[in-house]
Every structure is written in structure tokens, then in C-alpha cells.
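If you scroll down you'll find the structure; I have some questions about it.
All protein chains but one are shown in place.
For reference, chains read A and B in written order, and residue numbers begin at 1 within each chain.
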Amino acid sequence: MSEPTTAAITLNIDGADVTVPSGTTILQAAGGRGCGIPTLCYGDTITPKNACRVCMVEVEGSRVLVPSCSRPVEPGMVVRTRSERVDHSRKMVLEFLGSSVDLSLTDHVDEWNAEYGADPTRYGADAATLADQPVKVDNDLYIRDYAKCILCYQCVDACGEQWQNSFVIEIAGRGFDSRVSTENDVSLPDSACVYCGNCIQVCPTGALMFKSEYDMRSAGTWDEEHQTVVDTICAFCGVGCNLSLHVQDNTIVKVMSPSDSSITHGNLCVKGRFGFQHAQNRP
Amino acid sequence: MDLKTRAAPPTDAEREAVESVLGPTPERSLRDVRGGHALKAKRHLLLPTLHAVNDRVGWISQEAIDHIAERLDASPAEVYGVASFYALFSMTERPAHQVHVCVDLACRANGALDEHDLPPGAHPSPCLGVCEQAPAAFVIDAGHVAQGVVAGHVTPVQIATWTAGATPSSADQPFRATAVPQAGDPSLVLLRRAGRIDPLSLDAYLGDGGFTALARAREVGPEGVIARVKEAGLTGRGGAAFPTAVKWDAVRTQAATPHYLVCNADESEPGTFKDRTLIENDPYALIEAMSIAALAIGATEAFIYLRGEYPRAEATLHHALAECRARGLLGHVGSEGFDISLRRGAGAYICGEETAIFNSIEGFRGEPRNKPPFPFQVGLFGKPTVVNNVETLYNVPGIVLHDGPANRRLFCVSGAVRVPGVYEVELGVTLGGLIDLAGGMREGSELQAVLLGGAAGGFAGPADLDLPLTPDATRAEGLTLGSGVVMVHDQHVDLVDQLRRIAAFFRDESCGQCVPCRVGTVRQEEAVERLAHGIDGTADGTVDLALLRDIGQAMKDASICGLGQTAANAIESAVVRLGVFR
Partner (left out) sequence: MVGLATVFGAGGGTSSYAEAEIADVIVMWGSNARNAHPIYFHHVLKAVNAGARLYVVDPRHSETAQFADRWLGLNVGTDIALAHTIAREIISAGLVHRAFIERATVGFDEFAAYVDDWTLERGEAVTGVPADAIRELAHAYATANAAQLCWTLGITEHHNGVDNVLSLCNLALLTGQVGRPGAGLSPLRGQNNVQGGGDMGALPNKLPGFQDIVDDLARAKFEAEWGVEVPAENGWHLTQMFEAMERGDLRSVFVIGENPAQSEADSQHATHLLESLDHLVVLDIYLTKTAQLADVVLPGSASWCESDGTVTNSERRVQRVRKALDPPGEARDDIDILLAVAERLGQRWHYDTHEDIWDELRRLSPMHAGMSWQRLDELGGIQWPCYSDDRIEPSYLHGRLWADDPAERGRLAPFSVVHDEPPVEALDDVYPLRLTTGRRLDSYNTGVQSGGFSSPNRMGETIDVSPEDASLMRITEGELVAISSRRGTIHAPARIDRGLRPGLVFMTMHFPDEVDVNVITIDATDPKAGTAEFKACAVRIDKLPVDIPLAAAGD
């Protein structure tokens, strides 16, 4: 995400003039996440690939809809965040995803389906789906449930150039067969994965998950309502990474990092992400 | 990146193939290793390296992937991600001898075997770009000297022979100029050398006025060239019809350097074969045209991105480029001069998209980029870049030498006409006039429909014979000239089958990056299949026809690139204009 520069730009969004620094995206100008424009592949710490196309808006003079998460504002732009075309394309994207992958752990999907009248079941029982593939459990730290993957590219970008620079996973294949994969789909222990978990941090759909969370969900003991989240500092090495400890029943069940930390930008290494066990080997 | 070395080394053949592109494998240094940016700068050699291994061995093993990754400071997952993007590569073991049989639109209409009827060992292929000789097949023999032959007018018996291990001879390849029925006509401009001049002889080209346009361009300078191109009204022939002079001037005036020129010869639109025809018959003219374009935009490096299914065009260009370098017509001297690199695609329609082509050349997955920024600002290697279609460039030498409008167009006429081929006409000829030029309908054929512009185009009907083939007139009818495809279907052609193939084509060729196209092309094909089999559940197909409209609208509005935006066009036009499925 490029830093907005100082020059001010005025545009019109849904009938109201808005003045923002140049370099701002339409989504940011409209109020960012939570402003009413749905987003899926847009994360806090990754330059969006704008692959999901759920945040599309109408810009006067543009032949096609434009992705609000990525398009920088221009002077005099006239933007409509809701219109027949906008609503139609959002509905279709929600249906396309809802009919091909498992969105059960994706935030807001039910409310958006209702708002845009999306009915993922209308493609029939025979509609091609990726939601029936088995969960990949090949190590004790995290699992990969690609039945839930919407191909937002965030894990690939977090593992790659934007943060971790490990490049252990890439998009492989093409079209509907595209999938996040190691080389030849080798298991994580056979890959160069360093288990930083920075892919889990950015995954918006629960496709990538701590093994501890996966096990508790499977056992029916995962209970977010009774979890606390406490921010503290990692005890390994001298970098001083910020941790958000998710605690249930006096036990750490998941470790994330605040995306607004100037040190981590939401990233950790394997020790910070998974090395908490020593604090809870309890009698 | 983090490396995890696997124990197994590549085979000698794999190592040699990699070295043929990347040079000798460096010795392990114990004290001093150069890496980082210097290694990463070689990433653009990934696609040629993958080709080298695939050509040599027939497939790309895990050991080869690891080795390539190490040589390029990329990760094995990245190399695999790129390799698995292209249909011509395999990461599972397969024989060195491969038979790819075209099952696409023109060949289907001309009696090609259906995908499901192919003998074991034959791979179904999208359009091979020899539609004038349909049906076609492409036989590859990997090895020390890899060989690829595209044969026309193939029979099931031939296919059976080839899958049994035989290789077609060069006699099975159509004669170069066969694709140009007008060959020798003195009024031709773009095709004037076809069949008249030996395409392998630089002397013949020079003797026919070759490189005089470049000399003239040097006299008038970049701005003079652009002024002439502007005056001639040249527009892009790839489909978008954007004014060429505007594109060139935009790059010429960009402060960022260097500037790049890319010739888009990834001709993959089903029914299109004009780039192949031009290159095979007159390769030096493309080199001259690119030299002029590079002069105009201030580029010293250019790329020709040629589709992987054109082995003879590739060999022709290789030869021509080498000849030009040998005579000093191409090549760098220090930082001066101009040279052209030839890049071969590997079976991905999407790489003809003007930004996907950058990613493919740079050694990444051939996924389109978002626009803006536009190629003239941020293009190849992040620098200002002009992408021109082959036919567009063939207009350039004539424009530089002579006054007058750029009003010649090429059409790829295939299907139920007497003499299919590439036709050069003045802009404004009607559809009926073009069919007449191609000898009219075949004996016993009656016109049922014409696919205009390829799979991304639309269907015209018998009522449209008076339609002038101009961008404006076709647009007014909701149609497009696209890449100049005029595929003429007679009463024997099963239009529903054609639509099924079009739907399958887009499902196969979607890059998968954006949701509307990745899933939309699948849902579109499913609806077309249900309609084709009458299992919509409603007597008149209203549910699935409505679904097709919904899907098409979303793909058109919300897809990242032109592939998704046009993936519903032909099906929609068949339903609306021809009443298919009604």
C-alpha cells in the first residue's frame, strides 16, 4: 500500500463531495473497511490483488466496474457504491464463491448474501465445487483447508515478496483448477516452509488455521465468546514483536500479531507464533 | 527465499537443457557468492528455461524444477506455479512423442474428431491456428533437437499413425503461401511478399525494397514517424482498435527509461491465423517494422511473443533475426543499437492479453494486471511499453514510405467457403463480399452463421451479408471484428456444439485470477451443457437462459481483463441473434 501523498483530490461518492490525499483508493475515500462496501481479498497488511471483485463500484465514464480497494482516486471522479450493476456483480461474486467453496467461517457472508439477494444454491447440486476436498493436516502447527480457499492471494503474497520472502506457496494450475500449492503439492514438511504462520494471519476465510483451533473446533470446544485477547511482547530474541494472545480457559489457543504494529505489521516467526507452549505446560 | 535442498540432482539432460539458456552451472564458491539482484534479474529467462527442459525431456521433473529454482534465485514453488500455468508443459512424466489434436471451432466444423473420440495418446488442443487447413494436429518430439510439426487436413488414420509413434513429415505441413489465396496480386500491401519472395532470404527482402522504410524513418525521426502513423489513421488490429500513434507518442514522452516494445504474436483466438501467415511468409518485414516502432518510441530492446504452437513461424523468425544480426541490421553495440528477443508462449490464450504478456515474458504466471496503471506508464519490467499486434506492425513500413490511409485489413476466412485463407481487403468490404472473395460457399453449402471475431466475438446470420466489415458498423450491430476471424458455418454445422466448445474454451483458458471469470466461465459452461442436453428443468430453458444472462453480465462488468469481459459474447449473440436454445 503506497503512502498517500499530500496533494488533495476531490471526488464525488454517492452524491457527496469527498476530499482526500492523492494516492488514496476509492475504498479508503469511502471510509475503508466497514463503510458498507463488502471486501474479501482486501486485508490490513497486504497490497490487495483485487481478485475477488466483490468491492466493485461504478465510476462514471468507465466501461466496466472498478475495484474500489485498488483504484486510486482521481480529481472529479464520480463514484456510485450502489447501483443495479454494482449490486448485480456483488450478488454474482457471492454466489460464485458460495457455490464453489465453503464460506462458513468467512465474516459477513450471510449478511451480504441477504443484502444482495445472493442464492448460491441456484446453480444446482451438480455445480462444480472445491468444497469437498479433504483438509491437509501434515504438521502439528497449522492446517490447510483449501475447501475454504477463495484464492485471495493474501497467503501467497504474505509468504512471498510482501512479507516473509519464503515463496513456499504459489498459485499453481490455471482457471478453476488454480490452487494454492507448494511445488508439486509436496507436504509442508517436505517444502521450505518455516512455519511463521504469516499466511494464517492474513487468511480471511479460515482456510489456514492453527492446529490448536482446528482440533478444538473439531472437538466442539472452540468458544470465541469466552476468549480474551491480550497484547504483549514476544519473549524470544531482542526484536520485540507484538503478540495478541487468544486465551480460553487460562490457555493460549492462538497467537496473532496486531496488523498496525510498526515492528511486525502482523507478522511473526515460528517461535513467536507457535512457541507459547512452554508457558502452559501446567501440572 | 528459504531453500530446502532435496538430495536428488537433475539428470544430465536436464542440466544441459538449463545450461543452454542460463549458461554453465557455477562452481560452489567458498568465500564469495554473488546473488540477490543480479540473479533475480535473470528471472525473465524462466519461461525459455522451462521450454528448454520440456523440449529436451518432454516433461519437467521435480529435480529439474529445483535446479531451475536454484539457478534463478526463485523458489521451487514459484517455478512450479509458473510451469503449471501453461498447457504445453507437464510436471508428470510423459513420452517424448506427443500428439496434440485440435478440437476447436474451425476443426470441429470441418470434421475433426471430438475430444472424447481421440485415440489413446492424443491430447485435445485448442485452436492451432491453421484453420484454413482444418482439421489440424501438432506433433512434438522432445529430444536433443526438439521437433514440432503442425499438419493440416489430418485424417483419423493419420492421427492413429502418429499416436502409434510416427511423426508427420514436412510434406504434411501446409505450404507457407497456401494460406494466402491472393498471393501475387499486385494490389496487396500487407501480404505483398507472400509467395513472391523467399521468406528465408534476407537478400531477397533487401532486393524488394526491404529496410528502405527504416532508412526513411531515420531521416524523419521519431516525431516524423509518429506524425505519419497518425495521419494514416492506423489503429490496433488486435481487437481494440486503439490509435497506434497515440500509444507510441505516450511512451515516447515518458520520462522513465528504458522503453520497451512488445510485438504480440500470441495469436490464440480460435479461428485466427494471420500472424502465422505474415511471419511465415515475410519475417523481415516484421523486424523492419519493429525497428521503426522502436525508433519512434525510444526503445532499444523489443520482444516478439510468439505462441508456442507455431514451430515453423518460430524457426522462420529465428533465422531472420540471426541473418539481421549477422548483417548488422540488429544488435547492440554497447548501449547503442536495437535488438529483438523472441519469446515462445507455452499454451495459454490469456498471454495474448496486453498485460498478461508482460508477466509471461518476465517469468511470472501469465495473469493480467490491473489497469491503471496502463502499459504506456508501467509495462514490461515496470517500464513504459508499447504492445503492438503483428498486423498493426506490418502496416508501418508502408505508412513511412507512402502517403495515404492505413485502410487495409486482414481477415481469416475459414469454414464452408471454397478457398479459405487470409484475405487482405480495403476496409469497408461487406461480409457477403468477403465470402465471395473466398470463392463463395462450398458446393452444397448454405450459410447458417458466421462467427466474427473469434470465440470472444459474436455470431452473424444470413441476414447480415450486407454488413460492412468496419469497426463502427460491426459495433453498431453488437458485433466486433476482433482479430479478423470470419468463420463461415453452413447448415451441417451444429451450432449448439460450437457453443459448448466456446464455453469449454473459456473455462479452460481462464487464468483463474478473478472470481467472475474463474467461476463464471465454469457456471456458464454448466448452463450451456444443461441447455444442450435439455435438462434445464424448464421446457423452454428460461431458467438457464436467465442464468446465462446473469453470469454474462457479471463477467462483463467485473472481470479484470478482456478474457472474462468477452467470455459470454459469442454465446449471448447466438442466443439473441440466431435463437439458439430457443
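To be clear about the criterion, contacts are C-beta pairs under 8 Å (C-beta built on N, C-alpha and C of every residue); 3 or more make two chains touch, one makes a residue touch a chain.
Since we're looking at a predicted model, the values are computed, not measured.
Participant: I'd like the shown chains that the missing chain touches, ordered by label.
Facilitator: Touch partners of the hidden chain, whole complex considered, are A, B.
Participant: Which of B:12, B:32 or B:472 sits in contact with the chain that's absent?
Facilitator: B:32
Participant: Touching the left-out chain: which of A:83, A:221 or A:280?
Facilitator: A:280
Participant: Touching the hidden chain in the full complex, which residues of subunit B are there? Just list them.
Facilitator: Counting only subunit B, the missing chain is touched by 1-3, 5, 28, 30-38.
Participant: For subunit A, which residues reach the chain that was dropped from this view?
Facilitator: 139-141, 161, 163-165, 188-189, 193-196, 228, 230-243, 245, 247, 250-252, 260-265, 267-272, 274-283
As a convention for this text, only the chains that are shown with their structure count from here on.
Participant: Averaging over Cα atoms per chain, report the distance between subunit A and subunit B in Å.
Facilitator: Measuring from centre to centre gives 35 Å for this pair.
Participant: Would you tell me which residues of subunit A are touching subunit B in their complex?
Facilitator: Interface residues on subunit A, with respect to subunit B: 49-54, 56, 64-65, 67, 70-72, 85, 88-89, 92-93, 96-97, 99-100, 122-124, 126-128, 150-151, 160, 165-178, 181-184, 190-192, 194.
Participant: Under the touch definition given earlier, write down the residues of subunit B that touch subunit A in their complex.
Facilitator: Its residues touching subunit A are 1-4, 62, 65-66, 74-82, 84-85, 87, 91, 348, 365, 370, 372, 507-516, 518-523, 526, 547, 550-551, 553-554, 556-560, 565.
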